[in-house]
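A single structure is presented below for examination.
A single protein chain has been omitted; all remaining protein chains appear in their positions.
A and B are the chain letters, set down in written order, and residue numbers restart from 1 in every chain.
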Amino acid sequence: MSFIDDFLASWREYREPGYYDGFDYHWTMSVDLDRCTGCGACITACQAENNIPIVGEDAIARGREMQWIRIEKYWEGEFPDVKLRFIPMLCQHCDAAPCETVCPVSATYHNQDGLNAQVYNRCIGTRSCAVYCPYEVRYFNYNNHHWDAPLEQQLNPDVSVREKGVMEKCSFCIQRIRQAKDVAKDEGRRVQDGDVQPACVQTCPTEALVFGDQNDPDSRVSQTMNDERAYHVLEELNTAPSVVYLRKVETDAV
Amino acid sequence: MPSDARPQELTYADVNRDVVRSLVETGSKYYITLACSIGVMLTCFFFPWFYQLYYGIGAAGVNHPSVWGTYLASFIFWIGLSHSGTLLSCVLHITNSEWRKAMYRSAEAMTLFSLCVAAMMVMVHVGRPWFIHWAVPYPNQMEMWPNFRSPLMFDVMAITTYLTGSTIFIYMGSIPDFAAVRDRTTGWRHHMYVVLSLGWRGTDLEWHRLRWAYTFLAVLIIPLAVSVHSIVSWDFALSIVPALHQTIFAPYFVVGAIYSGTAGIVTVMYFLRKYMNFEQYITKVHFDNLGKLLLVLSLIWTYINIVELFTGWYGGTSGEIEALRYRLFGYYAPLYWEMILFCAVAPLLMISKRFRTSFVPMLILSILINIGMYTERFLIVGTSLSRQYLPDAWGLYVPSLVELSIIVGSVAMFITLFLIFVKIFPSVSIYEVKETLPEPEPDTTTGEPEWQPTH
Partner (left out) sequence: MASIDRRDFLKLVGAGGVGTGAGFMLREAIKHPVENLVPYPVPPEDFSPGIATWYNTVCSMCSAGCGITVRTREGRAKKIEGNPSHPVSQGRLCARGQAGLQVLYNPDRVTTPLQQTGERGSGDWLPLTWTEGLSQISGRLGELRSSGQGGAVCLLSEGQRGHMHGLFEQFMANIGSDRLVYYDYDHPHPLLAAMNRLFGTSELPYFDLGNTDYLVSFGADYLGSWLSPVHHGLGFGRSRQGRDHHRGRFVQIEPRMTLSGAAADEWIAAIPGTEGIIALAMANRIVSQGGYQGDDADAWAAALEPYSADAVAEQTGVAAETIARVADTFAGTGPSLAIGGDGAGRHSNGVDALTAITALNYLAGNLGIEGGLIFNPEPVAGQGAAARHASYRSMLELAEDAREGRIQVLIVNQANPVFTMPAAAGIGEALARIPLIVSLSSFMDETTAMADLILPSHTYLEAWGDDFPEPGVGFRAGAISQPVVSPLYDTRDTGDTLLAVAAAVNPDGALTAATTEEYLREQWRAIFERDAPTEEGTAQAQEAIAAETVEAAAEVVAQAAPEDDAAADAPANAEAAVAQVAPAEGAVATNPDPAGWMPDAFDEFWNSLLRAGVWGENTRAEQGPVTVDASVIDAIGVDAPEFAGSSETYPFILQPYLSLNMHDGSGANLPWMQELPDPLTSVVYGSWLEINPETARELGLRDGDLVDVESPQGTISVPVLTFPAIMPNVVAMPVGQGHSEFGRYASGRGANPIEILAPQVEPETGSLAWNATRVRLNPTGRRANLVRTSGLSRDLGRGIIQTTATGEAEEHASTKLRSIPITVEPA
């Protein structure tokens, strides 16, 4: 029965958070909710970088918005003691991702950098990953999208354009990671902290987003993970996300 | 039992005559019905589906939180409907229930065709059906295998196994009947049945082997059928969506499946009886027995529903409570209460024997139950997905015209398949019905065919 024992052992290991620490990189993002103002710069930066289509008013009215990163907003209290809090919600790149187990064709899988990668040309569009994702960050191409000429000239040549029937989501700007790794490889070194930033991190005016390698203890993101304000959204689901949120500080001066 | 189940005046000859006539004597009514159902199937199923293939899944009403819709609900529904056929037939076969014998063939056919329709619903459901074969494990140069950890993959396995098993089961059970029909038909039908009957001659050895294999398959299929719907339920239960992530889901789905399937049998039997002239074979006894079964299933189903609500309430997390609240009082609450009315309250009428033995009320009730069961599947898909963990991402799902049309079309597809079936397969088992009749006098079996084709 050693075969079964092996299988169970590796299964358990896979489910354990920290499994990916053994690999070269473990890309991680931290979001400081005390800094985030909800301005939405990240959304547009992401749209520009990742060829996210403009779906149009009707599609959004039908609940088919397409934004790999979105800002969720939650009101607290009633006028005049009312607060509005924002939280950027993007693919959490969970180490124990529910979406990865459910895809029948392995179109989404965990790569060795700790990324939850989506393979568009493997996707058959069962959409089960979107159901299984508790963060609701997977977006489906309900139809082919059209760019009014010449808007298509803006499309990023490093990123594919997805066709109808394909699920898509935040990739942590995998094309930029790839580029940084290529450069680092040419120079015979590891990718260093700050070499690579996804579009959202790069543009964030308040520097609320920090991106880096969790396996590098000196990286800024590792330090934010050690911050006592750090938490995971929906931690109780035990998905081991790679996006760390830092609690908003509310002093309640009154 | 035999005396209750079978009118004594029937003879072997009558059985042969009636059944063969149902195969070869085709009135214009049949053709009109078939043409209609094919027409509806083409316009309501294939045309919208082709449009959807062209446009994308956006033709349906699915959206960001509710990425699954009626296609998946239909899929579960048809899988569910498939259940009682073969499963019931097997169980009753093993328990030697004589009353099964007149109805099991059509019940098994239901299984087969609802599985086919369910498979079509999968094709309709996925975003890129032209790559659906990737969900099947086949060796390829890219070494790309499906993901065996996926409950959807379990589904593919379970359903293909069940489909294969059911096909073999119905076919094997039909071989003696094919032979009987072969001997009583001419022309192209004869040739077809020659092939289908696999050279059956009715020797003792053949009968022995058939019985043995048949029973063996029956025993095999029972756990298979239970597993199929358990596995279908895991598509949902293995997710972490509030109100779907429930341990009760497997038995819930299995019971629901048998429930809707049994109701489906009642519906089909009513029409067979009425329009295929099987009044003497399908009798009040069958409706009575099926009614009892339905009643029991309805009670179990109700119980599980209560348990489901209870676990949600007892779980007490915000997500579960909200899912519960939304289901009971939210946008789709009327559908929920409709389901309760049709599937939990109305079936209580079957406590009365008079009700169980009245054909039309049973027909209506069986249809209502299936409408309720369809609603149940829709609610499972529709309400849970639109109320998940992040309230800011909540949404609302409303089926589109394409989806509604495809629901209608899928029913037409089922009817079409069934209509074709009744002209090819003896829809009442000749030999098993004969088993319930008294042995005829030896000389009657040696005569001419009791019924001659008219051409």
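Basically, a contact is a pair of C-beta atoms (placed from the backbone, for glycine too) under 8 Å apart; a residue touches a chain by one contact, two chains touch by 3 or more.
All of these numbers come straight from a predicted model, not from anything done at the bench.
Peer 1: Among A:W68, A:Y142 or A:Y245, choose the residue that contacts the chain missing from this document, as touch is defined above.
Peer 2: Reading the full complex, the residue touching the unseen chain is A:Y245.
Peer 1: So which of A:D6, A:D24 or A:D182 would be touching the chain we can't see?
Peer 2: A:D182
Peer 1: Can you name the residues of chain B that touch the chain not displayed here?
Peer 2: Missing-chain contacts on chain B: residues 65, 139, 142-148, 199, 318-319, 322, 389-395.
Peer 1: Over the whole complex, note the residues of chain A touching the chain we left out.
Peer 2: These residues of chain A touch the chain that is not shown: 32-35, 37-41, 43-45, 47-49, 54-55, 57, 60-61, 65, 67, 70-80, 82-87, 106-107, 109, 111, 117-120, 122, 148-151, 153-160, 171, 174-180, 182, 192-197, 199, 202-208, 220, 223, 225-231, 233-234, 245-254.
Going forward, only the chains that are shown with their structure count from here on.
Peer 1: Once you find the CA centre of chain A and the CA centre of chain B, what distance in Å lies between them?
Peer 2: Between these chains, centre-to-centre, one finds 42 Å.
Peer 1: Touching chain B in the complex: which residues of chain A?
Peer 2: 59, 62-65, 72-74, 89, 98, 101-106, 122-128, 130-132, 134-136, 138-144, 164-167, 234, 237
Peer 1: Show me the residue ranges of chain B that touch chain A in the complex, using the header's touch definition.
Peer 2: 55-59, 61-68, 125-129, 131-132, 134-135, 144-147, 149-153, 156, 235, 238-241, 385, 388-393, 395-397
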